[in-house]
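Yeah, one chain of the complex is gone here, protein chain that is, but the others are all in their spots.
Showing chain A:
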């Protein structure tokens, strides 16, 4: 495939849909990149599972306080108005429906909204962290991902094959080729790169892509 978005561009696209005033949880790793692309003028408050609301960027090297970290165990800083809380309160924010957006990575997403992102199956040490909690409760559960696996197989499937993180939980998928909402257990195509035809995109997607109304061009700047 010649044309596709970089990870930074996928993160940029997902960031455009986070509204002013949103409370947001960004998963460890790739999803953390979304914070870099928050549009000017919007105030977004980030939640981290270990117990901070409204944390900011990483401190300079040497100025870290290792009691002030995010879920990825990276040192962070505090914005004015930040707060601390214990883990039960932190997950009350998650499960209790108080977060507006959660953004996660994925191994597989199914058209019924099932997500697999925590285990590649037997033979490794299983580790789930907060992912199974985060997929329940946030008003929008968004996935950012390459459209296919490294060896070109579809990640958007009829049914997940890997162990599930959650059932029917994903609302929107931002891929390297398209933006897709999950509506009534179907992948509804909202945007795609102009350089790829619908048929080419469908060929890289195991489950059926549904079109409801106009499909917009997915336009992302160089970032």
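Just a few scattered comments:
To be clear about the criterion, contacts are C-beta pairs under 8 Å (C-beta built on N, C-alpha and C of every residue); 3 or more make two chains touch, one makes a residue touch a chain; residues count from 1.
Rule of thumb we're sticking to: contacts and distances are computed from a predicted model.
In the listed set "SigE family RNA polymerase sigma factor", "3-oxoadipate CoA-transferase alpha subunit", "Oligopeptide transport system substrate-binding protein" or "Nucleoside ABC transporter membrane protein", the entry agreeing with the UniProt name of the missing subunit chain is "3-oxoadipate CoA-transferase alpha subunit". Contact with the omitted chain, checked across A:20, A:43, A:65 or A:208, is made by A:65.
Only one residue in the set A:142, A:164 or A:196 touches the chain that does not appear here, and it is A:164. Along chain A, the points of touch with the absent chain fall at residues 48-52, 64-69, 73, 84-88, 90-91, 94-95, 114, 125-133, 136-137, 163-167.
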